[in-house]
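Shown here: the complex without one of its protein chains, the others still in place.
A, B and C are the chain letters, set down in written order, and residue numbers restart from 1 in every chain.
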Amino acid sequence: MTVVAHFDVELIRYLDAAGHPCAELPPLGHDRERLTALYRSMVLTRTFDAKAIAMQRTGRLGTYASALGQEAIGVAVGSAMRAEDVLLPSYREAAAQLTRGVKMEELLLYWGGDERGMNFAGPREDFPICVPIGTQFTHAAGVATAFKLRRQPRVAVAVGGDGATSQGDFYGALNLAGVWRLPVVFVINNNQWAISVPRRLQTGAETIAQKAIAAGIRGVQVDGNDVIALIEVLGEALARARRGEGATLVEALTYRLSDHTTADDASRYRDADEVEARRQEEPVVRLRRYLHGRGWWSAEDEEALKTECSAAVEAAVARYEALPPPAPTDMFDHLYATLPAAYRAQRAALAAGGRHG
Amino acid sequence: MTVVAHFDVELIRYLDAAGHPCAELPPLGHDRERLTALYRSMVLTRTFDAKAIAMQRTGRLGTYASALGQEAIGVAVGSAMRAEDVLLPSYREAAAQLTRGVKMEELLLYWGGDERGMNFAGPREDFPICVPIGTQFTHAAGVATAFKLRRQPRVAVAVGGDGATSQGDFYGALNLAGVWRLPVVFVINNNQWAISVPRRLQTGAETIAQKAIAAGIRGVQVDGNDVIALIEVLGEALARARRGEGATLVEALTYRLSDHTTADDASRYRDADEVEARRQEEPVVRLRRYLHGRGWWSAEDEEALKTECSAAVEAAVARYEALPPPAPTDMFDHLYATLPAAYRAQRAALAAGGRHG
Amino acid sequence: MAEITLVEAVNLALARAMAEDENVVVFGEDVGVNGGVFRATVGLQARFGAERVLDTPLNEAMIAGIAIGMAAQGLRPVAEIQFTGFIYPTIDQIINHAGRLRNRTRGRLSCPMVLRSPMGGGIHAPEHHSESPEALFTHMPGIRVVIPSSPARAYGLLLAAIRDPDPVIFLEPTRLYRALKEEVEDSGEALPLDVCYPLREGHDVTLVSWGAMVRDALAAADELAGQGIAAEVIDVATLKPLDMGTILASVEKTGRCVIVHEAPLTSGFGAEIAAQLAEQGLLFLLAPVRRVAGYDTVIPLARLEHAYLPNAARIVAEVRSLMEYA
Partner (left out) sequence: MAEITLVEAVNLALARAMAEDENVVVFGEDVGVNGGVFRATVGLQARFGAERVLDTPLNEAMIAGIAIGMAAQGLRPVAEIQFTGFIYPTIDQIINHAGRLRNRTRGRLSCPMVLRSPMGGGIHAPEHHSESPEALFTHMPGIRVVIPSSPARAYGLLLAAIRDPDPVIFLEPTRLYRALKEEVEDSGEALPLDVCYPLREGHDVTLVSWGAMVRDALAAADELAGQGIAAEVIDVATLKPLDMGTILASVEKTGRCVIVHEAPLTSGFGAEIAAQLAEQGLLFLLAPVRRVAGYDTVIPLARLEHAYLPNAARIVAEVRSLMEYA
């Protein structure tokens, strides 16, 4: 009996739940400007999120998937990436999209049931929100293949949930990334739930990070409520990918404090106690405590930021609601580069109000 | 930085390529009767295999996938399983099927292009040969789920190739087996090639056994040309599964000495030198050397066995060729339990020689 | 006898089947404690236990694959795919295995499984949640395709599907889940799986439909009646195998046929029905066969889906144009 291979899985964390350093901080931990900027992004996301839910409740938006408690992940992803990288997000990564430069009104448009929302002004090469779970990982591998063939120092970053790691596409993408040494980072927002299915019913693996081992790529676990740890881990993963050193799977440990979406009622399947306990670990308060402890953030700063974020969100809502409705014929006008003759009569019938050609 | 999980992958081997013990032998290593029986099965498979190829060359059989050099795996699988277990084989596991009791003429029938071949007289609950690569692993997980729900002490055993481990279905099945603790054993015949794609282009993982880690199940590497090691490893995996201790992934290291199938010409993509080198490690000669070294096997035994195997194979071929041809209407008669009315006219037209109803 | 909705009828049939036959096992994503995102499996886990009502990991291809393994062992797996937009990864397992396990073993093994999935648009759902892929399945040999359009048919057809010895794709129109109530007796009586269900008699035109569109066809028939046009309405319900006899008999009487479905026009299942009419109905057709269908594009998100979905007005307009042939 010979041991032919050996693996460790590491967890990275700098701030504990109370916002106290629990390991020697990297330079970012001492960078007031960057940390307050990250904090601002997290609060903006949370404000946007709350507004979106409120709008759904009053019929001004469709089903919406909240990122409550998971804002650090998206903000870190968006901040660690370069503009020329490509993001392939799931439906729960408003934080990442907003940080990358997608406008709030564009996201509202999408969740309001309008395809134009995914035609965002920037970042133009980012993928639209991915709903069929797990497929985005293969697209990311494809995008990364293009980068590699063209020798571009760019990285594809796909984000998905703990549930998404059960899909064959997740594994297929990781495996290809390993064998082709692709410049891609797979980020798992492990919020412990896939709708009503808890993490322990999703996989028998102790960690999701260890799934990297199956593909021969790096896998690392990070406290997903610790934005410092996230930026460090993602920064390293991106740098490695950019240097041609291959892919990384990043498991970010967090918790879904909200219902799955506005269409869900999580009280049916999980304990309020569990949620309360996990609320103590959430990322926004954690970072605020740290900033406060460093003397970098005051109650007035907080008040001002809240006002600012609300104003920004309200302005975006106004722009969203002012947009003229889509034309029915839009459903034909971007189907092909040029609508084939075979479908023109249908388009005409639609334009005329209904009859097929 | 904390290490949160740790894994080793082990390789099991008892006999080296020359047939010399390289570790302390288990009781099986001293069991003349069982070892000679295993040897006989391996030689029978090889004889069958050579005949099948010859028949294909002369148009008496369709495309055939040879197991040359990999006979130990199938024979070990077939021998380690109990009659009441269920085998889910790929197309390269004639050894396992024959050892389980499928008749040679039934396999010939299948490869001769006749569905009746998979209606073998026994083992009745085994799955037919699986061609769509990787799907058999999910079926095995389903069979194992049935065993578990019914509290039956039975095990499902799926066999696939190194290429099959790249499929999403492979991973999906392993992951479910982990989380549901299913009585299933996944056996990978790692013969280093998937048609023309070498193992190193199939995955970046150092071993295939380590893919088990992604699913939280046991993974072990075994010398697939060492039938003693195989029986030990498979026996333990089966016993654990039967005791409710969950699934195992067994990576059996071997080498495809033949072309991929009779439709392939491996000289296009791999070196004759590589093949020659690996031929020195093949399982039949290895076991014969060991048996010979123990004084359990003579040149006369060998001669007698060869004659016996040839006779058995020729008799099977005769039975195969004597079988009346299938009726065209067979293609309708097992499609549904009862052919729905909607298709009866088609069946009638077919019976009458062609026109649709 | 209670008035229940279609989704309640599904739940009732599942409970009935599970109580009757311990081989019936229900599984899928969120079907357990949560009772399914549409509540179709609510209460089943509490009643029948977590061994018979199982939450699976998130992997549709795997769900279909294990159903096949379970069915081959004689269980009666009833798997749920959360939305038909996510049913596509199961197609490989359905076409390559479920539909041919019996045939390729010449009857040695079989595959009595049911794959249930909510289908169709009209509920302002997110992207990929409004698909109507039934036509794809009707092309696959060895399976059945069933779509109920009322609580009673949901109950009776689902029981039949579960008891059927072969694989059944059972698609449930989400738009009808709670749109209407009907008295459904929990009698344990299955409906036949290979007949169409005529819902309304008429002699001027035959409206053939299934799923959520049946309601629009009935509404159109009402409106047409007001205009002196008597429309016969047929709910196909069991698309594969197709009971063409009932449709032909009706069109022989009316001489006109409009087929209504939500899926895109091209190669929708309406094409098969129209093709059979072109083959067998030519002598009695008074007018062209028309299909009122979804357009040949992706079903739009919420704000435009109403413009995509066929409706009573489009059906009425089509029928009126057909009445000009005589």
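What we mean here is this: contacts are C-beta pairs under 8 Å (C-beta built on N, C-alpha and C of every residue); 3 or more make two chains touch, one makes a residue touch a chain.
Being a predicted model, the structure only gives us computed values, none of them experimental.
Considering the whole complex, the hidden chain is in touch with A, B, C. Residue C:Ala287 is the one among C:Leu207, C:Val260, C:Ala287 or C:Ala307 that touches the chain not shown.
Within the full complex, the residue among B:Ala72, B:Val102 or B:Ala164 touching the omitted chain is B:Ala164. Here the missing chain is touched by one residue of C:Glu8, C:Asp92 or C:Glu305, and it is C:Asp92. Although one chain is not displayed, chain B still touches it through residues 62-63, 91, 110-115, 129, 131-134, 163-164, 166-168, 194-197, 201-203, 263-264, 268-269, 325-326, 328, 330-332, 335, 342-343, 346-347, 350, 354-356. Residues of chain C that touch the chain left out of the display are 61, 85, 88-89, 91-92, 95-96, 99-100, 103-104, 127-128, 133, 135-136, 138-139, 141-142, 240, 242, 263-264, 266-275, 277-280, 282, 285, 287-291, 296-298. Panel shows chain A; residues 86, 88, 115-116, 118-120, 124-125, 127-128, 132, 135, 137-147, 149, 156, 168-169, 172-173, 175-176, 179-180, 330-331, 334-337, 340-343 of it touch the chain omitted from the view.
As a convention for this text, only the chains that are shown with their structure count from here on.
Note: centroid distance chain B to chain C, computed from Cα atoms, is 40 Å. Distance between chain centres (mean CA atoms), chain A to chain B: 43 Å. If you average the CA atoms of chain A and of chain C, the two centres end up 36 Å from each other. Multi-chain contact residues of chain C (touching two or more other chains) are listed as 57, 59, 61-62.
Residue numbers of chain A whose C-beta contacts span two or more other chains: 166-168, 201-203.
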